[in-house]
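Shown here: the complex without one of its protein chains, the others still in place.
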């Protein structure tokens, strides 16, 4: 787990995946993925939106099992590089209280060609949402609140 | 066509697509796509890479038929918003001399959910590469140079 | 009997009123350990929707609790 600012180049595994307890800057993370052999870069950002499943949302809180989340996140990013032949990739996920519009998760991938960059980026966010032990607690405008524990293939599964 | 800096919020159609004759900042373009209803943001960047089709590349030059390129680019972005139900999108393409590692094209898309953001972003860059009158002139390390006029479905088609 | 630490997250943490508890258990495997904790704290989620992790790595439900290990019950995740 990292406090802001984001992990530096020397911090080993945090280059691949990190849990961030405070807002983080995307710019230095993107810069690290620059590469003379890379012709393509794809990125994804998940933002806290003002509604989910038809309910107005005021904000939310993410909680993680940090040790396992970071290990599983690193496994996902390594798998993606291998599976899609991408050059480099990184994912950072926030925990703590987040307001509407705040950045919840960021994924960046560089590759020689755009297909690998897009495919790896999308696969990483899909796998992170499915496998990494992070939980979302939504605060609704009507005063209600609750943890989201979606069913694997149900249409009630929330998500960005 | 715009000189750097990038088009401001008041410049109408340049919000959707613009040809840039100088390096441009991504940050303000991304900020304009932020939206409380948006849970997802996907971006693509094409960078000048140091090789193409097995040849070492020293740099390149893009030329555009600016009037038609901007009209066709705007059509593509509008079509993407409509087709995928994305909330907002923008694409900027460089012309002029570019060195290895320089940003050639940027696409950003915001949407309620990630599928629409990814699909629209990928569709926009695919259509821009296929339809917008912009041409790449590569300078090779061996001193040779040439315009790329790829065949529509040939395996020799270059690209990021 | 094995001395273990149980970790609770999200709705399980709320139901248990704590993020962890140390206890001595004679449960033969992690599955039985979850059912006992579920009965004790009234967890809503059936074991079929959960995963289990031992000492920071995903594990099998039929693994027996080992002395000194840290066992986490992982409810369906909702990151992203």
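Think of it as A, B and C in the order they're written, each chain with its own count starting at 1.
Everything below uses one rule, namely that contacts are C-beta pairs under 8 Å (C-beta built on N, C-alpha and C of every residue); 3 or more make two chains touch, one makes a residue touch a chain.
Just so you know, these numbers come straight off a predicted model, no measurement behind them.
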| item | value |
| --- | --- |
| Neighbouring displayed chains - absent chain, whole complex | B |
| In subunit B, positions touching the absent partner | 46, 62-65, 67-69, 71-72, 93, 104-105, 125, 128-137, 146-152, 158-160 |
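Just so it is clear, only the chains that are shown with their structure count from here on.
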| item | value |
| --- | --- |
| Inter-centroid spacing, subunit C versus subunit A (mean Cα positions, whole Å) | 26 |
| Averaged-CA centre spacing for the pair subunit C and subunit B, given as whole angstrom | 49 |
